[in-house]
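Excerpt of the complex: some chains, original placement.
The first chain written gets the first letter, and so on, giving A and B; residue counts start at 1 in each chain.
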């Protein structure tokens, strides 16, 4: 059966390393009530949920982490009270499931450094953490873990032990960090981790971070994971959104059939709430429409980054546009057609087939000037005359031979044709 | 109107620099009689038609070329007798047109070195060849020309004068050499040449050689030309055919709507006739089928390289398979799906939409071992059950969920589905 690209919410953009159970619950409730019917389903707890002292987007170096006797990280009880008594994320996952949603967590590749320095046990083996660590493999931006050396006896058992634990909690989605761009040097660990996860007995999406992933390894990502980041952290800056057009162009033929190049989370609505509850996305409305359109025609996973309970009507409308979400599901063979300077602005044309018949095209204005483009329909290689519906306005037009389309700077017009 | 990728014959693979009028006429006649009805239409005279002494695929360095008073090369009369009396290629073009076909010629970027050293005139100006030559711009593999410096007065006039001449002869197709991979250093000359050609008053296909063209200049090629070579000269060696899969994968999103990444001529049947009339392609039948399938699903131009009058039945069958030629016309959004080691061989899956509805897929076995692959139809993102016709055998099958496909080493199975 044709797979679709994941849709959900992730705690990073709004809470960094410091999200708590309360926040997760209220966002899950919001999603269940307002977005679930549109296809949104994953609720993902991002990085350092085992750190009692996590306070913000800045990591606390060498911080103490909560860990079980088998070198496995467990939730910090002060932040996730329902995990008390060794229950881990099971109660929270159960609650999310009860809302008809799915539950995900973030992990870092490797084994906790504190396990290695304390030389704690590996479940089901007579090995210790010190014996399986890869001595010179550390993350460049976080001090929690050492890599695990696949050549060492006990390495696979460690990964089996953590996925067994996550499966027992009811986890549906693993965002694994410090791994997507760590090729080729950590490729063997990635492969082992993937095999371990896939044999744990529970179906979990495997999402790889951070980017930029390596284009020349596209086949590998497709085989070991469900989605992988094609960009470093994406934030609410036009330069980053602008740069995504080129990334999407390069990766587009690898998107589909259950493997998804990932353009990262959508920093919309209230974000960076750990710094100031007044923080809102700096993207304009046009830029947000451009982002949703590009992510959707390219079929990137759609992971909401903002605090959902604070969403305004516009933000909700972004996430509940049925035409756009159908394109996200039904687009096939998406690709850029061209990218050109026209009348002192820069236009980018994408197209895709529609699994229900007909097709899609989107004309982005990535330049600094509003403008009107006379598009030759021959560029779409469909019919000479096209019945079109603009996806954001719902407006219907019949174009014949050419399409004169007015697009604001940083904006887009996106059409379904029959 | 949707444009299709050019199909025709070119003299290089069989005669190198030494083709003659007789040969061109008899190949045109063969094409008109046997292939025209399948869409084959261009007859192209390749390099050094102005050199009286050309004998083979090896260029004669610094050889004397036939040239008019305006520094413009004209056909060597000893090889193209109908050009006598200053008629140029007009009589030959007229004959080709009379057969219902189109006529093309090869040119080198630039102005003849002999014009520069003799300091001959530029038509319609008071400039001379010496004044417009780009001093350090030469071809790395042929001594006929100097580049023309777009910054010099008289440069554009020179290009206008040659395209005016070719238009007066009735030329339909220009294969311009020493230009496709000469970027960025000769980009300005390419742009000027293209503008000059497009304002000459006659519609001519502009084909750029040699390759490999630069992927990062894809937008430029699309705007200035109709087709451009993505490979250095292609010959009948498996290694070159094998390498074309990667080239095609990289260029596939740029193919369509009148711009065609060009995988080069098809070295089939009798080739290298200047060396020995007994020379035949070294490709096996499976390899030729693979080549035609890849070129067609990728929509490369199809230019026959062999001496057509010597084609056997198999070769004719390659060029007259209506299903394959329909795919060449109707494939849309073609792209590689994956490339994988399976059972000790290497398989490559391509797919495309079909402009008439449904789609295509081709499973290539690029490895050294025959084998059977169980393909998950979900990888095609079409239906779970597909009514398929194999394009080379005509065999019909209904696949449900999976397709078990047996493919010989270096071979392919290609399917149309509804």
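Everything below uses one rule, namely that contacts are C-beta pairs under 8 Å (C-beta built on N, C-alpha and C of every residue); 3 or more make two chains touch, one makes a residue touch a chain.
Small disclaimer: the values here were computed from a predicted structure and weren't measured.
Trainee: If you can see 2 copies, how many does the complete assembly in this structure contain?
Mentor: 4
What we mean here is this: only the chains that are shown with their structure count from here on.
Trainee: Only C-alpha atoms count here: how many degrees separate subunit A from subunit B in terms of the superposing rotation, rounded to the nearest 5?
Mentor: 180
Trainee: Using CA atom averages as chain centres, what separation in Å is found between subunit A and subunit B?
Mentor: Chain centroid spacing, subunit A to subunit B, equals 42 Å.
Trainee: Quick check on the complex: what are the subunit B residues that touch subunit A?
Mentor: Contact set of subunit B toward subunit A: 1-3, 219, 222-223, 249, 252-253, 256-258, 332-333, 335-340, 351-353, 355, 378-382, 384.
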